[in-house]
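Shown below is the structure under consideration.
Every protein chain but one is kept in place in this view of the complex.
Up next, chain A:
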Amino acid sequence: MNTASPPAVAAEGLAFSYASGGGLTRADLTLEAGAMAAVEGPSGSGKSTLLALLGLILSPSAGSLHITGTDTGALAPAERDLLRQRSIGIVLQDLGLLPFLSAWENVAAAFGPRLGRHRTAARDLLGDLGMAQLADSRVTELSGGQRQRIAVARAAVKQPVLILADEPTSGLDPKTANSVMNSLRSCAERGSAVLIVTHDSTVAGACDQRYVLDEGVLSTAHKETARKENLA
C-alpha cells in the first residue's frame, strides 16, 4: 500500500492565454513539501501568469494543477478562493501590505478579516523574525525591507502548503535580501514548498530547484540542486 503524501504542487501542461495575446504556453512543475525552487525568466516571459495560475487566481485554459492532491480544476471559484486562503501564501514585491493595517494586523490578515483572533500568532512570528518592536507600526512608517519581511511573515504565518514569492528581494540591500531569503528558507524547513520568481541569479542559486521560463515555456535549468551540492 502506497502511503506517500502527494506533492505540494503538481502542474502538468499548465497553459493560459490572454485575449490580448501572450500568457503561458506550457508549464510542468512538481514541488514536494519543503522544496525551495526558483523560476527565472525575462520580462514578459509569463512569470506573473504562472504565479497567478499556481496561486489559483487565474484558471488555466489547459493542463492540470493539483495542490496536495486536490484537483483545482474541479473546484468552484469560491472553493478555489478558500483553498488559496488556507493553503497558499503569496509574497508580492510591489503590492506589499494593506496600508490601513498595522504590521501585526497585516500578518494576521492571512487568516481573514477576524484579525483579533490571530493576534498572538502574528505577534509571535514577528518576534521570531526579530521584528517584535515593529508589530504595532503603521506599514507606511516601515522601510522597504521591513515591509518585505512582514509580507513574508504574512505568507508564512499559517504555514501554508505553498509559498509563492514574486521578486522578494528586488530593490533590497544585500543584508536585507539575505534576511528575506533566510525567512523563506525557514518556511521551507517548516514544510512549505517555496517557489520564488526572480531575475537575480544569486537568489535562484540559493534554491534547491531552478526553472527557466522563456516565451511561455517552463523548463528545468539545473537538475542538481544546491541542497545536494551542500550535502556533497
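Quick note on the criterion: contacts are C-beta pairs under 8 Å (C-beta built on N, C-alpha and C of every residue); 3 or more make two chains touch, one makes a residue touch a chain; residues count from 1.
Heads up, the rule we're going with is that contacts and distances are computed from a predicted model.
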{"item": "Record-based protein name (UniProt) of the chain missing from this complex, from \"Anti-sigma factor antagonist\", \"Molybdopterin synthase sulfur carrier subunit\", \"FtsX-like permease family protein\" or \"2Fe-2S ferredoxin-type domain-containing protein\"", "value": "\"FtsX-like permease family protein\""}
{"item": "Option from A:His66, A:Arg84 or A:His118 whose C-beta touches the chain left out", "value": "A:Arg84"}
{"item": "Touching the absent chain when the full complex is considered, from A:Leu97, A:Leu125, A:Ile196 or A:Leu213", "value": "A:Leu97"}
{"item": "Sole residue of A:Leu14, A:Leu29 or A:Ala52 that reaches the chain not shown, by the stated touch rule", "value": "A:Ala52"}
{"item": "Hidden partner chain, residues of chain A it touches", "value": "48, 52, 55, 57-58, 77-78, 80-82, 84-86, 90, 92, 94-101, 109-110, 112-115, 154"}
